[in-house]
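Sharing a structure here in structure tokens format.
With one protein chain withheld, the remaining protein chains of the complex are depicted in position.
Labels run A and B following the written order; every chain starts at residue 1.
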Amino acid sequence: MNRGKWYAFLVPTISVLIAFLVGSVIILLIGKNPLTAYVVMFQGAFGGSEQLADTIVKMTPLVLTGLAVGFGFRAGVFNIGAEGQMAMGALVGAIVAMSFGALPPVILIPLSIISGMLAGAFWASIAGFLKAFTGAHEVISTIMLNWIAINVTTFMVAGPLAVGTGTPKSPEVAEAAKLPIIFKVQAIELSIGIVIAVIAAIVMYVLIEKSTMGYELRGVGFNPYASEYGGINIKKNIIMIMAISGSLAGMAGIVDLLGVPPQRFLGELTGGRGFDGITIALIGRNNPIGIIFAALLISALRTGSNAMQIRAQIPNDIVHILQGIVIFLVAAERIVAALIEWKKREKVTA
Amino acid sequence: MAPGTAESEAAPGKDHAIVMKAITKQFPGVLANDHVDFFVKRGEIHALVGENGAGKSTLVNQLYGFHLPDDGKIFINGEEVFFRSPKDAIRKNIGMVHQHFMLVDNQTVTENVILGSEINLPVLKGFLDRKKARNTLVSLSKQYGLVVNPDAFIEDIPVGMQQRVEIIKTLYRGADILIFDEPTAVLTPQETEELFKVMRLLKEGGKTIVFITHKLNEVMAITDRVTVMRLGKVTGRVDTKDTNPRQLANMMVGREVLLRVEKKEHEPGDLLLEVNKLSVHDNRGLQAVKDVSLSVKEGEIVGIAGVAGNGQSELVEAITGLRKVGSGKIRMSGVDITDLSTWEIREIGLNHVPEDRLKRGLITKYPVYFNSILGKHKDEPFSKDGFLMLKNIRDYAKDLVERYDVRPRNINQLGGNLSGGNQQKLIVARELDDKPRPSRCVVVAQPTRGLDIGAIEFIHKTLISMRDQGIGILLVSMELDEIFSLSDRIIVIYEGEIMGEVKPDEITKEEVGLMMAGQRKAEEAVKWSDER
Partner (left out) sequence: MNWLEAILAILVNPIFYQLTLLAATPLIFASLGGVFSEITGVVNIALEGIMLMAAFNSVVFTYLTGNAWFGVLMAVIIGVGFTWFHAWASIRWAANQIVSAAALIIIAQGVTGFLMIPIFGHPGQTDFIGRVSPVRLEFIREVPFVGRIFGSLSPFVYMAFIAVAVTWILLYRTPLGLRMRAVGENPEAADTLGISVRKIRYFGVLMSGAMASLAGAFLSTGELGRFIEMMTHGRGFIALAAMIIGNWNPVGALGASLLFGASEAMNLQLQSSTIITVSANVKPLFNVIPFIVTLVVVGGFVGKTRPPAASGVPYEKESKN
């Protein structure tokens, strides 16, 4: 079968289109006009420079959680715990960023980010360790770690770190830890966070495609038995894969925290963005470049659906439904493939 | 009688149990059956022979309702049938003893026998009548001399008994036509004899038997008639008494074949691999290898003969670092490698052709050029400062496929898309090749399983020539013929223990067969300990 280069992108694209189609039926069911809803959504995401900037700001951590999950997938590990790793990364990174305000930004910013990455890596490698040494499936252990992380961070910002009243929050980080702003559109500040995320994507690409380590971990993902036979240490690789994946999720947390005002740990911070990483990795086909575009798509859906909720009174939970449908179709991509084949055949007979 | 035209009767009639006419079956990329005619008389043992990939399994899978023919007709006892699933075939009293046993490991013998044709309680419909099921099984087992333990779990019983369970399964369903798919592949010569007794008993009881095999001496020993297939077509149809193995082999392969490999005498050199009182446990924690000692010298092939599942896999895995050693020592040129990692063992020059090429030997989703460096990927010139050196890798792969005749020559092909024979050639090439570091000793397990005769010849020749160049080879194989034709020394293993060491030209296959079934050769054991 001759499947061109574009075929890889065809399935996710068609999945997204089908999701929008189903979404419009749902919108119709609650008595709204899907067309106006989607127009409002589009405007909310791309309608002006402010909207666009907002979309890019929101996209930054999504690129990183998408990379986190996608990296795991490439190595045959389902890291469903990006949510918890992101929270732990943000928490630990924030504590460092609050505590060492005397350091200059060139030191404090990398230091905070690295500590956030290490926290995420540590949190994920617990699941990696359990998988490697006891065989505990990472899906269950990372979910448990998510709940633990969420309870721990909630406790920290409501207790030891708490300031002010209302939503539990930590103090702001030191001025020197805040990410430099690239430009400002009205209330939206676009920091260098997006640059960091894109660099992370490039590093991941090189690591996977060009390095000896990438050869090993893709091998482990494809066939652990053959890899073991080829002298690859499976246990070490699984822990390392989880650690790298977790470090990307932790980076998502701390980069978001340092780059978006108010630069503090506020409420539940992660807000499902770790889980969004699953959708993004799947739409982006675990390819770092694909992940950047998928993150843009999901981020646009987020900003757009907020606008839709306010201006068209359609609950923004619709985004979850759309995301779920996309994931479902990518998981069962043969459904979409069969649709494509069927379309082709129809064209031939017509 | 010329092959291909031999037909004992013009038109198959009422005395035929099976008539398959002009059966055609196409799979993506392969015409597996091309207008195949297959006739079996009632009450005979009929051999269906051919190389791997000749289309034998496809043919009987259609007879058993597992696949639907694209074209052609099937008659059972003179009546045309259309099988949509095995259920339909079972209803017409056809039973199949599969090559890879179709048994549920974590269920009992009784449960396996009744599965799909359960007996319900007389009052409480919908509940199993386990007592009645057991009794039926016991009486069948007595009738045909098929000894089984009805309450044992499949995973706990030996292969021979598992096969008997498979036979009872078909009889329980009332089978009159029994298909045996390569049934002797997993048996010792003695167990094979036992099986043949059962088959004769079944024949006396009026059953019709289709016997699929590629072992021609077995065809001569037990069958009445033979149908030969090659490349999806029937190439011969003869009465067994009118033919001989050489003629059958020619019909199978389509050319003259050498039934034995040429091998020159060769004086072994220094000691390479030395295994001393090795004990290893299997996945379930049972001792699979007991106190095994053996050695391999430069330029010799040491064969390990034994029935599958007697600790060979665990022994190989322990030597190559894939399994933890319970106790004992393994040395390579005097260096202790007992607790080294697989990578470190490879670096010392001990390589491995694994028994399961798809599970262990290849990463099927990697292209050929990536597969050609598996296990060498961290070495220069393939890797430098943590980065892959793609050009060097590709050059090496091109050279390797050229020298070892891996087809097609396209190194971008995915490993999984190569044919079995070419996959095996690639693995053998990689493991025996002495770049980038010398390969000095290779553990070779089941090197020709499932390959066609051409590929087998190539691999045998390669192994012999490597031995002549001074590489030491530890050969593990279930094929006794292979062990006999390649080995300089033969070690027989049974239930994880060494039964003795013999020279292939000083012993018969039957004697080795007895050792494979657990008979120790006293004088051999003595000789072995003297040598040390």
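Brief remarks on what is shown
The criterion applied here is as follows: contacts are C-beta pairs under 8 Å (C-beta built on N, C-alpha and C of every residue); 3 or more make two chains touch, one makes a residue touch a chain.
The shown structure was predicted, so the numbers you read here are calculated from the model rather than taken from an experiment.
For the chain left out of this panel, the touching residue among B:114, B:175, B:400 or B:427 is B:114. Only one of A:136, A:234 or A:266 touches the absent chain when the whole complex is considered: A:136.
Residues 27-28, 30, 32, 53, 55-58, 61, 64-67, 85-88, 90, 96, 98, 101-107, 111-112, 114-118, 120, 126-128, 169 are the ones on chain B that touch the missing chain. In the full complex, chain A makes contact with the omitted chain through residues 26, 30, 78, 80, 130, 134-137, 139-141, 143-148, 151-152, 154-155, 158-159, 275, 278-279, 282, 315, 317-328, 330-335, 338.
Just so it is clear, only the chains that are shown with their structure count from here on.
The touching residues of chain A, when paired with chain B in their complex, are 210-216, 218-219, 222-223, 225-233. Against chain A, in their complex, chain B makes its touches with residues 320, 322, 341-343, 345-346, 352, 354, 359-366, 370, 374-375, 377-378, 383, 386-388.
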